[in-house]
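Only a portion of the chains appears, each positioned as in the full assembly.
Lettered A and B in written order, each chain numbered from 1.
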């Protein structure tokens, strides 16, 4: 790869891979996994969402087969992290940061790729949301946690949804691609962090009368 | 899409999408999910089985990317349903109907597509069964239920199996495609409903002597 060929979306993708790999590693450390387990969780978190997206869009070779250095980076991240298990456990309370960052980066990268492949607006945003959430879902399922997306909790997938449509809107008013990506990624990440901080949930009718839970 | 181009198999597919979306929504409501959760479960239930089928048969674009109005329909179904949470919870006892309907519709549509793609008879029926059961399996796994197909219970996958082979048999004696589909779908759905009503199980040797459970 010549440096001149590196596009902004490649940088976003690389950052997203690292963010979700870190998420997977910390989740795995909670379960006291050994280095192979850490790598397996990191790998599925970092590549799960994008793999689904590429298969759906029939993009071959898959992004991590084409950019095989991604897998090497994740491998060494897991090996490196495995030397500092106590540090990892302490990092659990900061888990929301790689999660929010990965969500935003993946969601917009997914939307961009789906648009390039000629998908409709709704499908593009949907694939963005899928790409942005699926890695975390896989890591959570492996580690036996109920995935955030399926819990009644602070808005999560909704942030990616908003970010995806914001990107499409900014592009529709002819903003440059990179600027549109940067803005919509930032909005997604900040929205998610605010949602966690201020416990923003979706308005919802109650399932039972007087249901307080 | 021109109306004249709509084939019977398209109608079957649309009905199947709606049936499994409803199944997913009711399952999600049991877990008190918010509107995003309901949509996520409905989406995976409605499109999971067909996605596996399309990937296996290398049919690109995937059926729900090509017919992107399917995703919009599922989205609005979930939004609409989220306004009536108590009603959804009451619907749980009727869950067997969308489940049986989706099973029959998907199983036969899956068999038809696999035949068109030139798969062998056994593989065609198998893909029909996969398509017909996988959506429910995904919804159940998400909602932390043991999927019906893996439980020792009333015949389920077997109904789809019978329906698939019935379709192939009817086609072999030169019955028109639409008639063969209609008959085999009906048989599958009715068989499943009878299985639930009369607790039809497969004959089975006991795992332990005097095993009553």
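Quick note on the criterion: a contact is a pair of C-beta atoms (placed from the backbone, for glycine too) under 8 Å apart; a residue touches a chain by one contact, two chains touch by 3 or more.
Bear in mind that the values here come from a model prediction, so they are computed numbers and not experimental data.
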Complete complex - number of sequence copies, 2 represented: 3
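In the analysis below, only the chains that are shown with their structure count from here on.
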Interchain centroid distance [CA atoms averaged], chain A/chain B, Å: 30
Complex contacts: residues of chain B adjacent to chain A: 28-29, 31-37, 40-41, 43, 51, 55, 60-62, 65, 68, 71-72, 75, 82-86, 89, 142-144
Chain A residues touching chain B - in the complex, by the definition given at the top: 55-58, 119-120, 122-123, 126, 146, 149-152, 155-158, 161, 201-202, 204-209
